[in-house]
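Here's the structure, in structure tokens; my notes come after.
For this depiction, one protein chain was excluded, whereas all remaining protein chains were kept in their positions.
Chain lettering (A, B, C, D and E) follows the sequence in which the chains are written, and residue indices restart at 1 in each chain.
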Amino acid sequence: MPYVNIRVTNEGVTPEQKLELIKGSTELLVRVLNKDPATTFVIIDEVETDNWGVGYENITTRRQKEKQR
Amino acid sequence: MPYVNIRVTNEGVTPEQKLELIKGSTELLVRVLNKDPATTFVIIDEVETDNWGVGYENITTRRQKEKQR
Amino acid sequence: MPYVNIRVTNEGVTPEQKLELIKGSTELLVRVLNKDPATTFVIIDEVETDNWGVGYENITTRRQKEKQR
Amino acid sequence: MPYVNIRVTNEGVTPEQKLELIKGSTELLVRVLNKDPATTFVIIDEVETDNWGVGYENITTRRQKEKQR
Amino acid sequence: MPYVNIRVTNEGVTPEQKLELIKGSTELLVRVLNKDPATTFVIIDEVETDNWGVGYENITTRRQKEKQR
Partner (left out) sequence: MPYVNIRVTNEGVTPEQKLELIKGSTELLVRVLNKDPATTFVIIDEVETDNWGVGYENITTRRQKEKQR
């Protein structure tokens, strides 16, 4: 009966990629802990880059710096 | 001082239904644990059906299958 | 397919009270949004009073003040 | 390696204010627990006022009452 | 910079199994979204079976029913 919450930045994740995350997480719980996939929830939260910070800066700024390199 | 987080799929929940969830959760905490409603928080998260998975599939696909029955 | 997370302070909640919270939350989701109880998750987190703050103080201190009144 | 999740109502928080929350939270973890800012995550969730409840009502209603005073 | 939170019931998950969940989740995010493993967090929460409900009952009761079959 696991619950998996994946939070990533909102930078163009496609429905196909989301489905891969759902399938992969579910397989992992089935393989490692023998959980029932029918009651394994996976929820993906997409977070705006202005709303995610690390190292005192937001991801919007970090992405701009990466491009300038 | 409870915090209640309700996560549901984003499938047309109305403001009236949200208010019922808020009232009902608060009443539950007051009734069962004698909590103060003035400091009982209820937060509802609406999750896109592409972003919620169960049984190796997303809810978008599950809803399509349900309609085809 | 809702997910309900109830966070309360760890102050002697009994298994019977937890079950009431589980039943009540599930009934609420069934009644208001017609959700399937078989895939309605309720998770209760009990948080130490030192780890929960409001109004610049922790709940440990708040409870002591309430007793002194 | 801390993770900080700040949930506020969606009422016009500016990118500059979000950055102040990110910087302030990170500084707090560095100062109090000597954490490494490079692995300190801060995620801000903005919640619609219809989706946040306290005291049996949603914040939409509460804000209207505050204006009428 | 993903954040993965896995919530499972507290039923004897070993450190080795936890490590497999950490590795598997990280590999999934690297493979599907090309994320940097150095900033991919995985947090596992173990929840008491009295505190996890589904279908109006807690997991403690569900496990007892499963044994009686």
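The rule is short, and it goes like this: a residue touches a chain if its C-beta (ideal position, glycine included) is under 8 Å from a C-beta of that chain, and two chains touch if they have at least 3 such contacts.
Owing to the predicted nature of the structure, the values given are computational and were not obtained by experimental measurement.
Within the whole complex, touches from the chain that is not shown fall on B, C, D, E.
For chain B, the residues touching the chain absent from view are 1, 3, 39, 41, 43.
Summarising the interface, chain C meets the missing chain with residues 7, 47, 50-58, 60. Where chain D meets the missing chain, the touching residues are 1-9, 13, 17, 20-21, 24-25, 28-29, 31-33, 35, 39, 52, 54, 59.
We adopt the following convention: only the chains that are shown with their structure count from here on.
Fewest steps needed to get from chain A to chain D, stepping only to touching chains, is 1.
Note on interfaces B-D and D-E: more C-beta pairs are in contact across B-D. If each chain is reduced to the centroid of its CA atoms, chain A and chain B end up 21 Å from each other. Chain A and chain C have CA centres that are 27 Å apart. Multi-chain contact residues, meaning those touching two or more other chains, occur in chain B at positions 7, 21, 25, 39, 52, 54. Taken as a graph of touching chains, this assembly has some other topology, since it is neither a line, a ring, a star nor fully connected.
In summary, the structure contains touching chain pairs A-B, A-C, A-D, A-E, B-C, B-D, C-E, D-E.
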